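Excluded from the complex is one protein chain; the other protein chains are retained at their positions.
The chains carry the letters A and B, assigned in the order they are written, with residues numbered from 1 in each.
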Amino acid sequence: MATTTGVPSPPAAGPGEGGSLPRKRPLGAEMLFRGTTTAAGTMVLVIIVAIAVFLIWQAVPALTDNDANFLTEENWYANDNPPRFGIAATAFGTVLTAVIALLLAVPVALGIALCLSHYAPKRVATPLGFIIDLLAAVPSVVFGLWGRDYFFEPVQGLSRFLHENLGWLPIFGSEGPYGKSVLLGSIVLAIMILPIVTSLSREVFMQTPAQNEEAALALGATKWEMIRTAVLPFGRPGIIASVMLGLGRALGETIALALTLGGVYKVSFDLIGPGGTSIAANIATRFGEANEVGRSALIASGLVLFAITLVVNMIARAIVYRRREFVGGSA
Amino acid sequence: MAKRIEAHGVTAFYSSFKAIDSINMTIEPKSVTALIGPSGCGKSTFLRSINRMHEVLPGARNEGKLLIDGQNVYDNDVDVTAVRRMIGMVFQRPNPFPTMSIYDNVISGLRLNGVRKKSTLDDAVEKALRGANLWNEVKDRLPRPGAGLSGGQQQRLCIARAIAVEPQVLLMDEPCSALDPISTLKIEDLISELKNRFTIVIVTHNMQQAARVSDRTGFFSIDQTGDPGRLIEYDDTSKIFTNPSEKKTEDYITGRFG
């Protein structure tokens, strides 16, 4: 054990001559260190529980005052007296934009990741991979601002085109005016999560054991068949994890959506008309004008968002852990 | 079905580094040819040059001519995948696909070729696993992950996967180097059975193994580090191990070098 005196005792005076072995000290540096780290680790659990407890506590006043059904009401008149608000439209918008963004981004992201890991020559792939990593770090407010100011018109044109050619589909049924819409928000969201999903899945693809790739090639597989036989199955848990992280980002994205959604409180699958809202965007845009009950109501909606992301993340982790066990036996 | 392999001046590069220089050898059908030599002498590179696996590594390329029954594998209009389907390969370390079951591993090559019929696949799995002397050990657990088998069983699974597509040549790159002595013996027995159906080329570090399983032996060596590997001597196995004509071969066989 650590010597506490200034002069360390010579080895000769150790066990054997001194009689008994040194005893374990109950309150030594070791215990202190161990206790500190355990407390730090436990902080994670404390924070998760505290988030739930404090959000519920602060949400209760508004929920008891609420004159409408919190779960089915679409409108958000939380500052009125009596307040009438519900999360139907905002929760729906949150999930709708996130799912569309994921549908748009994931195939493209996986394509880019494969391109960088297995197709493009290394001289090109390495710097491009670095740039993708950097883009994944660009704050979302930048994407939001770009989407509102520079992507607005292209999406207007796209909306008009979709309505003219596929207008018989309810999702493209709106006659306009086209502007801030679910489509704009979702595409901006997709562009935003694209580098994140790409960066993570590229890393996973690059970890495919070379011996499995060679085994597939030696069986006479074409490059694409090799990827389907060796690379994609090996990377599946990692792909799921990166997609779920992208989904988590999309569900919780605030500013990019606050700048690009129309802020219409209605449950609707209309993608191109003026409309769209999300829990996070609603909180960001309404917080400044909110009175005491209004703030409490926004916290209540945040609680719902917390629950949604918690469930999504727990499912994702469970999938990843289970898949890892199956693959884990290979080593 | 088994094929004759003729190498005419086969040379292999890793970028600018020449790994083997002008290898000439003829490998007869339905025979076992062992390639021996010290580490880094290019025997594995030559083996991988036979089914064009060498060029998979970035910057790697081949020169010369490699004929399979008279057709040059390196010709521009040759389909690489067809070459690799005709020439099966077993690697140094067992590499079953980790996400697939035993059954799926065996038929992975057939699936790539578009075979979908269940009865055909079932037949092929049994035949390939019997061919690899693995059937009795795994027939009750075909849907289980291939990665759950022992090292020796995994390697025989890889052999089954390679022979399931009915190749005509079988290349083995030190197939026993990661295995225990008993598994090694099983693979060696298997090699002498497989010889009746395939032309086999095996790279090995183990001279006893070369002497036990092969009909012909090629000895590769390098003059010094950085030089390309060359084929020093190529003859009947009995001759190489009892009365080699080259001094270098004799030194290596008797353990004076390498």
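We take it that a residue touches a chain if its C-beta (ideal position, glycine included) is under 8 Å from a C-beta of that chain, and two chains touch if they have at least 3 such contacts.
Following the convention adopted for this analysis, contacts and distances are computed from a predicted model.
A.B. asks: One chain is missing here; what is its name in UniProt, given the choices "Phosphate transport system permease protein PstA", "siroheme decarboxylase", "Cbb3-type cytochrome c oxidase subunit" or "Acyl-CoA dehydrogenase"?
C.D. replies: "Phosphate transport system permease protein PstA"
A.B. asks: Let's see if you follow the contact definition: name the visible chains touching the chain that is missing.
C.D. replies: Computed over the complete complex, the missing chain touches A, B.
A.B. asks: I'm checking contacts with the chain that's been left out. Which of A:G86, A:G220 or A:G273 qualifies?
C.D. replies: Result: among the candidates, A:G220 touches the missing chain.
A.B. asks: Given the contact definition stated above, which residue among A:P82, A:P107 or A:G176 touches the chain not shown here?
C.D. replies: With A:P82, A:P107 or A:G176 as choices, the missing chain is touched by A:P107.
A.B. asks: Which chain A residues touch the hidden chain?
C.D. replies: 1-2, 28-30, 32-34, 36-45, 47-48, 50-51, 54-55, 57-58, 107-112, 114-116, 119-120, 130, 133-135, 137-146, 148-151, 157, 161, 191, 194-195, 198, 220, 222-225, 227, 244-245, 248, 251-255, 258-259, 280, 283-284, 287, 295, 298-299, 302, 305-306, 309-310, 312-314, 316-317
A.B. asks: Touching the hidden chain in the full complex, which residues of chain B are there? Just list them.
C.D. replies: The list for chain B reads 68-69, 71, 73, 75, 77-79, 81-83, 85-86, 109-110, 112-115, 120, 123-124, 127, 130-131, 133, 135-136, 165-168, 193, 196-197.
Keep this in mind: only the chains that are shown with their structure count from here on.
A.B. asks: Please compute the C-alpha centroid of chain A, do the same for chain B, then give the distance between them in whole Å.
C.D. replies: Distance between chain centres: 47 Å.
A.B. asks: Per the contact definition, I'd like the list of chain A residues that touch chain B in the complex.
C.D. replies: Of all residues in chain A, those touching chain B are 122, 209, 211-222, 225, 229-230, 233-234, 236, 326-327, 329-330.
A.B. asks: In the complex of these two chains, what residues of chain B are touching chain A?
C.D. replies: It is residues 51, 53, 56, 58, 81-86, 88-89, 91, 93, 95-100, 108-109, 112-113, 145, 147-148, 158, 161-162, 165 of chain B that touch chain A.
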